[in-house]
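Rest of the complex left out; these chains stay put.
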Amino acid sequence: GEKSEDGSTETEPFSLTLDFYPNPDHAGIYMAQKLGYFADAGLDVSIQTPSDPAAPIKLVAAGQTDLAISYEPEVLLAQEQGLDVVAVGALVDRPLTSLIWLKKSGIGGVADLRGKTIATAGIPYQDAYLKTILARAKLTPSDVKTVNVGYGLLPALVGGSADAMLGGFSNVEGVDLRLRGKDPVVTPVDKLGVPSYDELVLVAKGSRLGEDPEAIRLFLAGLARGTAAAIKSPDATAAALLEANSDLDPKLTRAELVATLPLLSKRGFMDEAKWKRFIAWMRENGLISAPIPISQVLSNAYLPGEIPE
Amino acid sequence: MRRWLPPALVLAALIGLWQVAASSGLLASVLGLEDFLVPSPAEIASSLWENRSLLAENAWVTLQEIVLGFLCGLAAGLGFALLLRLSGLLRRATYPLMVASQAVPILVIAPVLVVWFGYGIGPKLAVVALVCFFPIAVATADGLRSVDPETTKMMRTLDASRRQLLWRVEAPTSLPFAFSGARIAVAFAPIAAVFGEWVGADSGLGHLILQDNAQLETARVFAAATVLAVIAIALYGLLAFAERRIVTWR
Amino acid sequence: MRQDTKMPAEAKEFATAGASPANAAAPGAAVSIRGLGHSYDELAAIEGLDLEVPARGVLGLVGPSGCGKSTLLELVSGLQEPSAGEVEVGGALDPAERLARCAFMPQRDMLLPWLAAVDNAALALRNRGVRRGPARKEVERLFERFGLAGFERSRPAELSGGMRQRVAFLRTLVSGKPVLALDEPFASLDAITRAEMQGWLAGALAADPRTVILVTHDVEEALYLSDRVAVLSARPGRVVEELSAPAPRAADRDAAVTDPTFVAVRERAMEALHRGSR
């Protein structure tokens, strides 16, 4: 977006589809939006919020949105399905998905899960996490009762119809439970034997990258600035989030934000070695069949060199 | 006035009981319903009051989706019923598809809806219309078929064309049926709008419910649901009133 | 309007109705019924019927209840297809054409509950494309003479049995078709009203003749209104005897029906009816 002589900026429309409803994971994005970093970069960013986390990656592949937030496992599955999608940056470069139970349940460790009920979001690769986690404690999936509760994870755990839940985020559900005085025990899956991966990544359509990568570059640069700003001033970030989403609960959001900011990837860099290890794990667990050439799934080429001020 | 008393009383009684049970911890102990699962009426009421502007905004969005979607569904349903009536072949040919269309989870076609209608009011209207269309079409079609054959003979011997038979006899006969269908449809419409919003939305009661559900904001979830219920009852009442005004010969 | 202005009041009223295309097409169609038979599943309702009604002639039909009179009228009007034999109306055998030529008044009035009395009576006109306003005017003029004045806007549910029947009768007449198939048009009318209606019909037919098939339970009525009267046997309906009326639609009804010859013929008819009723 080059400035025209009269000083007004020509901005190009740019659509971003979130992974799910707005939450502190998106702090950098809303900050950049609020502080006009995207506008400076000549982008007029519109933010879409789906309710089905599997939808965004399809929409990006369908060319319906310029950029979408998805999950590393989802990206790999998309590749397996032949979708033309590439991860161009990490929003959160480590697992947030956690195994959560309540202290009062008296569960000391994974081994105590034998015969217990575990609520999941009904996502196969997360069931695979559980398998790996249980295996490390010498348990098999048949030793526990898992039930797919879709959106009902928290109610299931808090309501006592499940003893533990897998699928909640440490920085969202985890914080939420703590805030409600349920003192939960929250363990991200990479602490339980699942190879680390980038929980939230930004994906673009491969062919699109070939044609004009510029907008993507500009966006990622703006996002990096936004993230930096967010980390610097949490309060302003909270304000930005709440302003943009009046239906967020202020108290909860602030708490989540505190827990989230340290987890945000500053530049969005993705570690190929880490991805390779995770791909291997996915194959071992039969989630993907063919090997996936790393160059196809991710590219750090569009990230800003150093974080611009 | 007297017509409103009984429902009001029953409602008051229920809410009262519920409140007592909740505050006396009975719900938790007996029914196992802790207040973050099912808030007490008092909590819901205060949430309704505190979030009145937020709820109002979102309710307005959803109400538009419901009303417009219902109208589309109504038009489609009535039109389809007439078509079915006029062509037995068409009837046999498309009826199964019509039924099938009701059995497809929105989740499955959600991306398609987005591709076609974007994130605007489009997909919500589509979902609401799809849901409302069916009961209206089925009920009206049944109504059109329910004409006494003797009456048809009478019309035929008076040189009625197919169209005249349809408009002068079959349509009036089917009106009460059509209203049944419409009332059923309008009661389902709010839910449909909620699902429509789950296709992708940044406002509306459905959006709010999902958001709050994720945050375990149970009181506000129930507040939103209450607003939905009120909308449904209001629209249903409106239709029932219209029916009494239009179907005067029964 | 075909009629000139010198004709009697009844005629005029009736005439407007007469100005229908179907009627113009076949001025007073003749009806001939040859070897007609009809069965519902196993049940033979009528069998081997032969009847001739000349154009503008009036045939009276009397017969035991359940002998197939209503069925016969429906067959003639092209509302049902016979299982044997054929019906010719104004030279047409095709049911659709017969339907276009015949106005059938069913035994039950079949008024539409959502229409006011006038609109029920005006149905035929409306179907013929007449706008509501003119159609209503058309029939309202007759409401007075039919003793229905003041009930133009009443719904059928607010009318007495006899009133309903008169509305249905009116509805059939204004269709203005060349052939009228009337199924007990006056069954639920008291003696006086009934005589009035008979007189009206007689007058109207005099001014603007139609082919009429009149089913009635009242032998006297049949003999007064018809040129010829066919007495049918009990199911399956066959013709027991055909008599010609002594003084069809005579001006002075009371005199006519008390005339000895008339009484004699009536006796013969009754006697035939007896024979037919096994």
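We call the chains A, B and C, going by the order they appear; numbering starts again at 1 in every chain.
Methods note: a residue touches a chain if its C-beta (ideal position, glycine included) is under 8 Å from a C-beta of that chain, and two chains touch if they have at least 3 such contacts.
Please read all numbers here as calculations on a predicted model, not as lab measurements.
Overall stoichiometry of the protein chains across this structure file: A x1, B x2, C x2.
Keep in mind that, in the parts below, only the chains that are shown with their structure count from here on.
Chain contacts here run in a simple line, from one end chain through to the other with no loop closing.
Remark: the per-chain Cα centre closest to the mean position of all protein Cα atoms belongs to B. This structure's chain pair with the greatest number of C-beta contacts is A-B.
A separation of 51 Å divides the Cα centre of chain B from that of chain C. One inter-chain figure worth recording: chain A and chain B are separated by 36 Å, centre to centre, where each centre is the mean of the chain's CA atoms.
The distance from the centre of chain A to the centre of chain C, each centre being the mean of the chain's C-alpha atoms, comes to 85 Å. Chain B has no residue in contact with two or more other chains.
Counting partner chains per residue, chain A shows two or more touched chains at no residue at all. By the touch criterion given at the top, residues 32, 34, 36-37, 54, 57-58, 107, 110-111, 114-115, 119, 197-202, 207-208, 210-217 of chain B touch chain A in their complex. Of all residues in chain B, those touching chain C in their complex are 148, 150-151, 153-161, 164, 168-169, 172, 248-250. Listing the residues of chain A that touch chain B in their complex gives 20-21, 23, 47-52, 55, 58-59, 62, 64, 151, 154-155, 158-160, 172, 176, 180, 245-249, 252.
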